[in-house]
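Of the protein chains in this complex, one is absent; all others appear in place.
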Amino acid sequence: MQFNRDDLIKAYRGMRTIRDFEERVHEEFSAGKIPGFVHLYAGEEASAVGICWHLDNRDKIASTHRGHGHCIAKGVDVKGMMKEIYGRRDGLCGGKGGSMHIADLSKGMMGANGIVGGGPPLICGAAMTAKYKKTGGVAVAFVGDGGSNQGTTLESYNLANVWKLPVIFVVEDNGYAEATSAKWSVAGSQLDRAKGFGMPGVEVDGHDFFAVHDAAQEAIDRARNGDGPSLMHVRLNRFFGHFEGDAMTYRGEGEIQRVRDEQDSLKIFRTRVTEMALLDHEQLDAVDTEVAHLIDEAVSESESAPPPTEADLQTDVYVAY
Amino acid sequence: MQFNRDDLIKAYRGMRTIRDFEERVHEEFSAGKIPGFVHLYAGEEASAVGICWHLDNRDKIASTHRGHGHCIAKGVDVKGMMKEIYGRRDGLCGGKGGSMHIADLSKGMMGANGIVGGGPPLICGAAMTAKYKKTGGVAVAFVGDGGSNQGTTLESYNLANVWKLPVIFVVEDNGYAEATSAKWSVAGSQLDRAKGFGMPGVEVDGHDFFAVHDAAQEAIDRARNGDGPSLMHVRLNRFFGHFEGDAMTYRGEGEIQRVRDEQDSLKIFRTRVTEMALLDHEQLDAVDTEVAHLIDEAVSESESAPPPTEADLQTDVYVAY
Amino acid sequence: MAKKSYRQAINEAIAQEMRRDENVLVWGEDNVGGAGGDGEQDAWGGVLGVTKGLYPEFGSERVLDTPISESAFIGAAVGAAATGLRPVAELMFVDFMGVCFDQIFNQAAKFRYMFGGNAVTPIVVRTMYGGGFRAASQHSQCLYPMFTHVPGLKVVVPSSPYEAKGLMIQAIRDDDPVMFFEHKVMYDDEEEVPDDPYTIPFGEANLTREGDDVTIVAFGRMVGFANQAADTLDKEGISCTVLDPRTTSPFDTETILECVEETGRLVIVDEANPRCSMASDVSGLVAQEAFKALKAPIRMVTPPHTPVPFAPELEDAYLPNADKIVAAVRTAMA
Partner (left out) sequence: MAKKSYRQAINEAIAQEMRRDENVLVWGEDNVGGAGGDGEQDAWGGVLGVTKGLYPEFGSERVLDTPISESAFIGAAVGAAATGLRPVAELMFVDFMGVCFDQIFNQAAKFRYMFGGNAVTPIVVRTMYGGGFRAASQHSQCLYPMFTHVPGLKVVVPSSPYEAKGLMIQAIRDDDPVMFFEHKVMYDDEEEVPDDPYTIPFGEANLTREGDDVTIVAFGRMVGFANQAADTLDKEGISCTVLDPRTTSPFDTETILECVEETGRLVIVDEANPRCSMASDVSGLVAQEAFKALKAPIRMVTPPHTPVPFAPELEDAYLPNADKIVAAVRTAMA
């Protein structure tokens, strides 16, 4: 499809917001300001933004431990997220969840997930709700290459097909599960697996917003039209370690630099739209500035926000008990 | 391959033993003499016998809730099995396990299993032992069509391939998981799934001992030669209900009769070997008589065997505690 | 009022709630039975027939079979609950929790807390438990102590048809994730059960009998045994209070403590394995909160620390029963 100028700006802004958010979390974590386990999405932006482009609040996504990008792409409030990562009382989850459990059900974001393979079963349920209530909604499960080996994920492929659910399974293959290479850990192939469970699959370059966008369009249309689930195998790279603190010695010599130089979805996007004279650098720079400001604010507000108090400890366990 | 006469008798005896065992258990269960949940293998004999034909005590199998046939084919003592099903003290498991938990590790039979999908992970471990100890052994996991949808099974496909284990996954597809049709519950196909996980797969007529035998030979040779796992999709039928007591109304009109008439592995075997003049009916009848006698003995010994006593209740929980 | 079986009571509760609320859906392995096959549909209605009849009435959109993949379909129920449905999903035997526990204890149970109160997950997981069926080690366990351990879950252990109906309706209307434990040996038990819908609140123990000497706290099928034991003991002049907590989470600590304050003696009957069980849980509660009222050591009647054996002789020796309760009460009185 042909994007208009506002669309292009919106796409770029989405990716830039994720990138800046993650780079900043990286910095603040290194400075000791953020506790816990934090997994950054930097490098994978085109996937979340290209896919969530087609989704609205009827549509649900289930994310992974590496969830910030999916949240932002699905429209979750960036300041609320940052506050949550800082463990603040007015964070999105009241400081109870942290990076690995950010959720905003009102936006159709059903949660990051600390359990690899936790999301696909849940998304089958969200898809069942959409199908039964005839909302027209679809449901997207993101998993990593590592998560694609988990039984919960594979079972969900079958269930979604047997029940003909409006699901899109997105395997975000960044080549590694922690330190383990996907080349080694994934026998067969993602597309052959899709076929094995009777659904269409497509492989796509996850650094290319346009490619992701188009492939997602087809998969999501299929689901919306009642034609059942399909699988996207998105190849991409992560710029940072598995989690903050990972020295990444398992990656090949120069690999990260090469990736950053050649497979940076933001650079690729910028080059493409400027070469095609759809946008000029100033317009993109303006987005950069705007986003940098937003992230600055998010961080400074998070730093000064109050933490939860002991009175909050035992609330929110049950609706009623 | 060409079987000699003794081989043919042996194959027939194996299948006949299973058939008679199961028919008799069916009778005794109906007469109220056997307690618990009992799942009969009658109708599927050619699969167990054709596959286990190639196995010796180095080789391990993991079975399912429908385990009697696998046990017998793997050389487990028939009387010990019958006594176990009766819950007797000198049953194979001291009466503690019953039909769903018969095991004889000394024969490489790692247990029937009450958990659908329980066996494939275990068999990966048995294969690892064989590989590490260089015993030359292989490991066979039997699952049903229903069990082929369980995450534990699917994960095992991947692990066996990643670790290049000498495993044969045998999907015994009798068309139903309890009352659920495999046509409905299995999205995609077993062979496409095998490919999805990077292993060869073969479909075989499970009523034909010779077909099963030959397909198994190939798969087992591959595993023994260190070329990794493969999958056999064995199509067959069960003659009785899912478990004893099942009225089977979910099966199509006349289906059982058709199956018994046209897809009885014993009849097919008998016709084949007599038409080819390899054996005559008298020789086969003699086996029938011999087996009938064995099963009679097994039942009468089981009936008079003493049950366990309260003193047995708390033994065998730990090696030492 | 008609006599109904435990099975019928549960079936009726679900059917009535399905009529009342179109967001109630039912699924599990063979909950219809026969899906996609050439024979009868609704051939099974669950392996022991509890959901039979729902499919003909509510149709294939609301009553579904599933492939054998408990993580996927229990998880799907969790995801459906978090997005607006009220699924009643069946984990056929609770012994199968090991292939899907994550979706229950890390997802359903924790959503509300992890998400800062912004999630509601009204799922009911129906599941069969308990011994006496000669079903051996992997089809006879209780396991409700494990679920009770988990914050965020509610755990229901109905002791009779009447209880089962009221508690099931409450479970379906409840906004938290509920584990509903059905004892497989009780399905044919009958008693009078009202035709109209009614609820029994969670966390309110039922005093099935009042006495002066000993309090017996019993769970699920054990409540019947406790009442039998109390009959026997009555003839010996020992008068028992019998308490059915109905739910192990939430848990009616107040009533238990009150009863123990009155009787000064406590016997707990729990069909689950003894370690970290409800038997120990109640002991701990009382040893901390009603210690001064206790006139004698607490007695627990449980199976031994072994898997459930197959042979009838062994399983009978394994399970608690009225005689063992009588013996424990006598010891408590001695």
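Note that the chains take the letters A, B and C in the order they are written out, and that residue 1 is the start of every chain.
Simple rule for what comes next: contacts are C-beta pairs under 8 Å (C-beta built on N, C-alpha and C of every residue); 3 or more make two chains touch, one makes a residue touch a chain.
On a predicted model such as this, the values are computed, not experimentally measured, just so you know.
Enquirer: Given that one chain is not shown, what are the shown chains it touches?
Expert: Those shown chains that the absent chain touches are A, B, C.
Enquirer: Using the touch definition up top, pick the residue from B:36, B:67, B:95 or B:228 that touches the left-out chain.
Expert: B:95
Enquirer: So which of B:247, B:286 or B:317 would be touching the chain we can't see?
Expert: B:317
Enquirer: Tell me, which residues in chain B touch the chain that this view leaves out?
Expert: Touching the missing chain: residues 60, 62, 91-97, 101, 103-106, 110-111, 113-115, 118, 120-126, 128-130, 132-133, 139, 151-152, 155-156, 158-159, 162-163, 315-321.
Enquirer: Applying the definition given at the start, please give the residues of chain A touching the unseen chain.
Expert: 35-37, 87-89, 93, 95-98, 100-101, 113-117, 146-147, 149-152, 176-181, 183-186, 247-253, 255, 307-310, 312-314, 317
Enquirer: May I ask you to list the residues on chain C that touch the chain which is not drawn?
Expert: Against the left-out chain, chain C lists 71, 95-106, 109-110, 113-114, 136-138, 145-146, 148-152, 248-249, 251, 272-273, 275-289, 291-292, 294, 296-300, 304-307, 309.
As a convention for this text, only the chains that are shown with their structure count from here on.
Enquirer: What kind of graph do the touching chains make: line, ring, star, complete, other?
Expert: complete
Enquirer: Compared with chain A, which chain's mean CA position is the farthest off?
Expert: Taking each chain's C-alpha mean as its centre, the farthest from chain A is B.
Enquirer: Let me have the rounded angstrom distance from the C-alpha centre of chain B over to the C-alpha centre of chain C, please.
Expert: The mean C-alpha positions of chain B and chain C differ by 35 Å.
Enquirer: Between chain A and chain C, tell me the centre distance in angstrom, where each centre is the average of that chain's C-alpha atoms.
Expert: For chain A versus chain C, the centre distance works out to 39 Å.
Enquirer: Which residues belonging to chain C are in contact with no fewer than two other chains?
Expert: If we look for residues of chain C contacting two or more partner chains, we find 67, 69, 71-72.
Enquirer: For chain A, what residues touch not just one other chain but two or more?
Expert: 151-152, 155, 158, 162, in rising order.
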